[in-house]
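Here you go, one structure.
Let's look at chain A:
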Amino acid sequence: MLKVKGIETFYGKIQALKQVSLEVEQGQVVTLLGANGAGKTTSMKTISGLLKPKHGTVEFLGEDITGLRPDQLLRKGIALVPEGRAILSSMTVMENLEMGAYHRNDKEIKRDIEEVMSQFPILKERKEQLGGTLSGGQQQMLAIARALLSKPKLLLLDEPSMGLAPLIVADIFKMIREIKENGTTVLLVEQNAKQALKVADYGYVMETGKVIINGEAQSLLEDSRVVEAYLGKRSS
Partner candidate 1 sequence: MLLEQIINGITLGSIYAIVALGFTLVFGVLGIINMAHGEIFMIGAFIGVLITSVFGLPLWIAFLAAIGVTVILGYMLERIALRPLRGKQGVSHLAPLISTIGVSILLENLSHHIFGAGNHPFRHSFAQIQFQVGSITIYLVQILIFVISITLMVVLSYWLSKTKAGKALRATAENLETASLLGVNTKRTITTTVILASALGGIAGILVGMAFNSVNPQMGLSMGLKGLAIIILGGMGNVKGAMAGGLLLGLAETMIVAYGDSGYRDAIAFITIIFILLLRPQGIFGKNTAEAGR
Partner candidate 2 sequence: EDDTNTSNASEKSEGPVSAKIGVISYMTGPGAAYGEAITNGFNLALDEINEKGDVKIELIIEDSAGKQDQALTVAQKLMSSDDIVALLGPTLSTEMNVVGPEADINGIPIMGTSTTAAGIPQIGEYVFRNSIPESLAIPAALEKAVNKYGAKKVAILYGNDDLFTQSGYDTMKAEAENMGLEIVTIETFQKGQSDYNAQLTKIKDLQPDLILASALYNEGAVIMDQARKMGIDLPFVGGNGFNSPQVIEIAGEASEGLIVATPWFGEKDDPKVQEFVKKYESAYGHKPDQFAAQAYDALYIMAEGLKNAGEADRDALRDALAEIKDLDGILGKFSFDEDGDVIMEPTVLIIKDGAFQQFE
């Protein structure tokens, strides 16, 4: 479904990605792991069109989408929950959700909004509150809910569990499973590597802008390099 081939992305003169290639199959959950600064967020931004790679191509459903704008990509079915939430802070929760369905024209928007609000009851409670005054975790939930409303074919999640309470984290991973069952493909960046590998089918590990390991999620869970670097002593 998504084929990233040898992308190289720069911040000014700083090269953040070196020849990154990865693939996501239809209906899969693929996770992208790596230490701070490895280039995960940069990869996600490049795929979603926020950054333009200097070299390399991104293909989606067989079509070359390199260099398209985020709004064009959204229309093609790629949605991103960015790192740091990116809530529209001077718009209300409700308006944020409505903006999530901005590009849609169908009649089901109202129903879908009701549905995500039932998944995150706090959003329903706070629908008139300004996005910027939500607590950190509430903002994170809003960001996820908003992306769901765009009904993407491919959902890019950049650290969705960051700042969420354990109960909600568990919910989020449950939700990712559900999303997958509903046929949406997911590319997931997580610090919570173990959980991520548990929901994922396939995984990539990045280090200093390069993909260094990839494989079936199950096999990565057992890969000693991965365990050592990302799963920590506690789990071993």
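Just so we're on the same page, contacts are C-beta pairs under 8 Å (C-beta built on N, C-alpha and C of every residue); 3 or more make two chains touch, one makes a residue touch a chain; residues count from 1.
How these were chosen: all candidates are chains of the complex that A comes from, given by their letters.
Computed from a prediction, not measured in an experiment: that's the story for all the values here.
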item	value
Result, touching chain for chain A in the complex among 1 or 2	1
Residues of chain A touching candidate 1 in the complex	11-12, 48-50, 69-72, 74-75, 79-80, 82, 86-91, 95, 98-100, 102-103, 130, 132-133, 136, 146, 150
